[in-house]
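Please see the structure below; I have some questions.
A protein chain is absent from this complex, but the other protein chains hold their places.
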């Protein structure tokens, strides 16, 4: 229904892999590289020119790389000059600015806004309506829930720009603000609607406005069982690379021995 | 100005009622049923195929029903597999996922995101930028204000999914987070930027992070008069079904005797 080749415009300077489907009304600009077996839905813009384009006649669009297996849902805008690992996927109306770097198997939800100059590891999942400011640095298996906001200017407006960092496996719940330079360790849980500045150790459960570490996440029980739910990779495996063998086995083979 | 029949694509398997206007660049997919006297503005997608479409060659689009009098503003995306009562209306860029059920006279504001598998009664008004997670269950005459977020996973990520429930006439003010399984009774007011878990009786005024019931809403005065503003149906009637006869009379005829 969607791939009728209506109003599709693909630059001659773009490289499109094998078995790539491109939806109606989508535009793919210069120097975009799309890997095999990708789906770009309708009304998307891939390789959106950066600001200089409007004001420089010699403008050359920076390279944009979407590796194999990308799945970009409709009305998304991806600026030129970013790199996305394998199986990158988005919801609708996502905006991703230049100089964004994503590892493999990352997902970004509907209407989320990535301001560029950010770095994500592998397997990060951002739900709908997440805002990531410039200079944020995020590890692997970090999940960020709706209306979470990552900031970078401590005393606005200023020329200081220091984004938050988040360690592997940490979870940032809905409506949370990470203040500039916040440092969240590995395996942390930041509770809903928290306002978080400062530095937190691995395994912290952080909540409140302003937020404090209230306990170790390993003390937080699941609602359905009496066991602790965290570190979550031991109790959650749907769509995770350890889905079939369990986290215990997987981690030993994949460099997460200490997790 | 808008209905010029430019780039409009309507599936032969869609059923379009009488006196329906469809804006430029709009796409209507298979098995969509649109009731009489509806307006679907420009750049909309109605009956967006669900995920299986991309991966199953035998895919059949689930039925989508928009009853009589729908008014969908531009750039909205409505997935296949939902049912909308009469006079359903949206702002711009609304996203509504599959298995959403809305009663009559509901409205959803610009950029709001309904994640599917939700149930709304009649006359619910969602303002701009509201996020409703799966498994939310909402009564009649519930109004939800911008940046309110309904969640469902208490210990993310997990396989638990228990949405909030909200009773008839309750009001959820801006920037509020309802935690998973929160239960808000009837005629409650949840104040701005509250973080709400747990269970609340009818007529509660709930505020804070974390939220508490601070008093009975019937004790909260209007700013303009000395009378109590709540329960609001007695003091607000613009565009309400009791606009002409008053709530007192209307409720007796409509099954709300006890409200």
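All chains are identified by letter, namely A and B, in their written order; residue positions are counted from 1 within each chain.
In this section, a contact is a pair of C-beta atoms (placed from the backbone, for glycine too) under 8 Å apart; a residue touches a chain by one contact, two chains touch by 3 or more.
Computed from a prediction, not measured in an experiment: that's the story for all the values here.
Trainee: Considering the complete complex, identify which of B:146, B:198 or B:241 is in touch with the unshown chain.
Mentor: Considering the complete complex, B:146 is the one touching the chain left out.
Trainee: Could you tell me which of A:111, A:126 or A:144 touches the chain that is not displayed?
Mentor: Once the missing chain is taken into account, the touching residue is A:111.
Trainee: If the hidden chain were put back, which of A:4, A:19 or A:160 would touch it?
Mentor: A:160
Trainee: Among A:30, A:98, A:168 or A:202, which residue is in contact with the omitted chain in the full complex?
Mentor: The single option touching the absent chain is A:30.
Trainee: Extract the touching residues of subunit A with respect to the undisplayed chain.
Mentor: Residue positions of subunit A that touch the missing chain: 7, 9, 11, 25, 27, 29-30, 43, 45, 48-49, 53-54, 61, 75, 77, 93, 95, 111, 113, 115, 129, 131, 147, 149, 151, 154-160, 175, 177, 179, 193, 195, 209.
Trainee: Just the residue numbers, please: which parts of subunit B touch the chain that's not shown?
Mentor: 1-2, 4, 6-7, 24-25, 39, 42-43, 71, 74-75, 91-93, 110-111, 125, 128-129, 143, 145-147, 171, 173-175, 189, 192-193, 208-209, 220, 222-224, 229-230, 232, 235-236, 238
Everything that follows uses one rule, which is that only the chains that are shown with their structure count from here on.
Trainee: Angle of the rotation mapping subunit A onto its copy subunit B, from a C-alpha fit, rounded to a multiple of 5 degrees, please.
Mentor: Nearest-5 rotation angle for the superposition: 120 degrees.
Trainee: Report the inter-chain centroid distance for subunit A and subunit B in whole angstrom, where each centroid is the mean of the CA atoms.
Mentor: Centre-to-centre distance between subunit A and subunit B: 28 Å.
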